[in-house]
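Worksheet: the structure to be examined is printed underneath.
A single protein chain has been omitted from the complex, and every remaining protein chain is retained in its original position.
Right, chain A next:
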Amino acid sequence: MKSAVIVFPGSNCDRDAQTALRKASGQEPNMVWHKDASIPDGTDIVMVPGGFSYGDHLRCGAMAGNSPIISALKAHADRGGYILGVCNGFQILTETGLLPGALMRNASLHFVCKQQTLIVNNANTAYTDKYKSGEKISIPIAHHDGNYFADEHTLDTLEGEGRVPFKYDGNPNGSARDIAGITSKNGRVLGMMPHPERAIGGHEGGTDGLAMFESLMQSISVNA
């Protein structure tokens, strides 16, 4: 199982992503600088980490979404590769068009930083197989722009196709239909605001994120 983490100027969860992938896969992830032109051959999963890429200038993820590495990321998605975007990574994936919708300023206008209860809305995805549908899990959130927006038709499509693996239990940011994360049509690209990589049994965040990485590793090994 080969993994990579893309590092942008202003990324600050890249090391957490690296630690989580190392722990889940038992192999060292490749750290890929945003100015690189390619992702190492044979990479199964690419993580787009959280942080404040390019200082969130213009819009969160707008500059990163046009970085040199993005064409390689799109090619990885086209090949059916797995991509996990967390927090700023989710914002970047919507900016690139790899996932629909957009992340807007939190409805409260406040930065929220706390443990958040999520409901596993669909346990039948590559990322949630080791959970049960309806299960409540606790994962940290830390963001200012996590208010998920998409038009009604897109929201209906996402829900109808089982592409909403996680919802908030108690909406912290105004997201449409309490959506905390969405997947691509083929289910291999996941974007979510909460930080599962901070909930893998370290010093913070609990252990509820571990099953997500274990589900992912299983999906990759089954589909390899």
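By definition in this document, a contact is a pair of C-beta atoms (placed from the backbone, for glycine too) under 8 Å apart; a residue touches a chain by one contact, two chains touch by 3 or more; residues count from 1.
By definition in this document, contacts and distances are computed from a predicted model.
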Listed names "ABC transporter permease subunit", "Dehydrogenase E1 component", "Phosphoribosylformylglycinamidine synthase subunit PurS" or "TIGR03943 family protein", with the criterion being the UniProt name of the chain not displayed: "Phosphoribosylformylglycinamidine synthase subunit PurS"
Of A:10, A:40, A:174 or A:206, the residue in touch with the unshown chain: A:174
Options A:150, A:164, A:180 or A:193, residue touching the unrepresented chain: A:150
Listed residues A:1, A:31 or A:62, member touching the removed chain: A:62
Touching residues on chain A - with respect to the absent chain: 58-59, 62, 66, 94-95, 100-102, 104-109, 147, 149-150, 174
